[in-house]
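The complex is shown incomplete by one protein chain, all other protein chains being positioned as in the whole.
Now for chain A:
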Amino acid sequence: MHPEITALRRSPPERTYIVRTLCFMAIYILINAAAIVGLFDDILGQPAGWAVAVAVTAPVVGQIWATLRLMAQSDEYVRVIVAKCFVLAAGGTLALWTAWGFGETYAAATHIPGWLIYPCFWAIYALVSPFVRTSH
């Protein structure tokens, strides 16, 4: 097989992870899109609105589960890479969120919604991944 094609081939755990990621991402986007177009307007702002909050959180939990399954089913090298990226992304997100939170408290920084922590985590994960893969 051509070297480039070989390089693009994914292992079964990686393929499963990609499918699971796309499914959870689709659920996350669909629920939020439904809320934006007003499908849940009757319950938003009321205690029943928590159902929407929990529903949109479910794919987030699912994504963490998919990542843990990828680590469990992959070889030791992939496991190390994913773990390093995860720890760096979690650490970076915690630091950024803490700094911004105190910025809001002490420096009148603009309030940002808490749900942004999830896209922030994956943005940092994507940012650190190439460096982790090429580092010793």
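We adopt the following convention: contacts are C-beta pairs under 8 Å (C-beta built on N, C-alpha and C of every residue); 3 or more make two chains touch, one makes a residue touch a chain; residues count from 1.
As a convention for this text, contacts and distances are computed from a predicted model.
Asker: Considering the UniProt annotation of the chain absent from this complex, which name among "Cation acetate symporter", "Transcriptional regulator", "Branched-chain amino acid ABC transporter permease" or "Putative tricarboxylic transport membrane protein" applies?
Answerer: Protein name of the absent chain (UniProt record): "Transcriptional regulator".
Asker: Looking beyond the chains shown, say which of A:Ala34, A:Val52, A:Val78 or A:Cys120 touches the absent one.
Answerer: A:Val78
Asker: For chain A, which residues reach the chain that was dropped from this view?
Answerer: Against the missing chain, chain A presents residues 1, 6-7, 11, 74-78, 80, 134-136.
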